[in-house]
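Heads up, one of the protein chains got dropped from this complex, but the rest are sitting where they should.
First chain written, first letter: the chains are A, B and C, and each begins at residue 1.
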Amino acid sequence: MHAIIGIGKYAAFIWPAYGISAIGIIGAVALTMLAYYRAKRQSPK
Amino acid sequence: MRGGRPVFRDVNFRVGRGEALVVEGPNGSGKTSLLRLVAGLLAPAAGAISFSGIADREERGNSVGWLGHHDGAKPQLSPREMLLFFAQLCGGARESIPSLLQLVGLSRAADLPCQYLSAGQKRRLALARLKLCGRPLWLLDEPLAALDAQGKSLLLDLLREHLAAGSIALIATHELLGLQTQRLQLT
Amino acid sequence: MRAAAALLARDLRIATRAGGSAVLALAFFAAVVTLLPFGIGSDPKLLARVAGGVIWVAAVLANLLGLDRLFQADYEDGNLDLLALSPLGFEGIAAAKIVAHWLITGLPLTVIAPLLALLLNLPPSAYPALLLSLLIGTPAVSALGSAAAALTLSIRRGGLLLPLLLLPLLAPVVIFGAGAVLAQVDRVENGAIWFLAAISAVTILLSPFVTAAALRLNLSD
Partner (left out) sequence: MLAYANPQRFMELSHRVLPWLCGATAVLFAVGLYLSVTVPPDYQQGETVRIMFVHVPAAWVAMMAYGFMALASLIGLVNRHPLADVAAKEAAPLGALFTAMALITGSLWGRPMWGTYWVWDGRLTSFLLLFFLYLGYIALWNAIENEVRAARAAAVLALIGAVNLPIIEFSVQWWTTLHQGESIFRSGGPLISAVFLWPLFIMAVAYTLLFFTLLIVRIRTEILERRTRSAALGSSS
């Protein structure tokens, strides 16, 4: 696991990059699921 | 179809030479849509329309004289220029323009830009255009709107002359035309 | 063909009458170019470098002005229906409108561009390239623009959408147009003018059909 600790001086760019990717992906998944369940609730059976 | 729902279904009619068909029905029942379908401006979701054997939608358009809600007067152009343009566009007779302007009572305002014309005058200009292009199939959508008594009688004369020449007319209107015509009720 | 000429003549007459968009586009073009030195300073050397690019971008923006009313005016006053029912056919309408827009907007811009290039201290060697690139490029802008105008026909404020739709599509035209001018400023040959000509040819050939398709879909539903 030394790699994670040893990211060193570029950490300031790697973590934001991963962070933004995570926000983008998790955000998209969350919004998509939200809309899906709302549509499911309202749709006539 | 409008918004994914059929506007009307299983409407059938046949109009012979020299006959007219009046299309009646409440607002939103699809009178305009029916006329646009016949003109070929709209594609039917189902069913077929043909006029003297021409089934192709855009080809049929060449034999249609269209009078829609808007009468297509360009504010910057004068009636004479408008008629000149339509004569060139649909191959109408240029020399008949002065007499047409006289017929529809626009000879005095012939060279005035259309922006100064009243709604009734613009409507009569559209009637002049209809006669100028001389198309066999007239499709008139609420033609009596914005026409005064004199304008109405002008329209009826043109209509009678058109039908007498063996052409056909479909008219969407609420008002009585005083012509003996077929009737189509859209619910 | 006569019908197309009739439509072209009518549009030219309307545009040159009072309230036509012809003068409007020229005034906007001149205003943008004149405004620029206030923004980036009047250093002649700097202005000379950016002159080609500024004139090209301003020309493209000025072209967009007259676009949203290109079809919408006829759509709203019922003329588009009449044109659709004429022997012209949608391709004919599209072609006539593209030529009309170029004659009303594109050509005048090309003619007055050298005058504005004087303001930006464009080196004399680059004037032929400026004129040639605009002459070849503006038809492509009119062609692409008319396709977008036909697409946004039924939208009330469609004009606001045009710049967004056209930005990525016009990037190559601006790149090669300005590149051709810069080539002559630096007295180097980079082939930009030929790429511009190629793009223009393809765009001009295809766009009447694309515009016609856009008109059909907007009219027939």
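Methods note: a residue touches a chain if its C-beta (ideal position, glycine included) is under 8 Å from a C-beta of that chain, and two chains touch if they have at least 3 such contacts.
Keep in mind the model is a prediction, meaning the values are calculated, not measured.
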What subunit C residues would touch the chain not displayed? 147-148, 151-152, 154-155, 158, 161, 164-165, 167-169, 171-172, 175-176, 179, 190, 195, 199, 206, 210, 213-214, 217-218, 221
Touching the missing chain, which residues of subunit A? 1, 3-4, 6-8, 10-11, 13-14, 16-18, 20-21, 24-25, 28-29, 32-33, 35-36, 39-40, 42-44
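To be clear about the criterion, only the chains that are shown with their structure count from here on.
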Calculate how many whole Å lie between the centre of subunit A and the centre of subunit C, each centre taken as the average of the chain's C-alpha atoms. 43
Averaging over Cα atoms per chain, report the distance between subunit A and subunit B in Å. 60
For subunit A, jot down the residues that touch at least 2 other chains. none
If a residue has to touch 2 or more other chains to count, which residues of subunit B qualify? none
Which of the residues in subunit B end up touching subunit C in this complex? 39-43, 58, 61-62, 64, 66, 68-77, 81, 85-86, 88-91, 113
Subunit C contacts subunit B in the complex at 2-3, 5-7, 9-10, 13-14, 17-20, 76-79, 81-90, 219-221
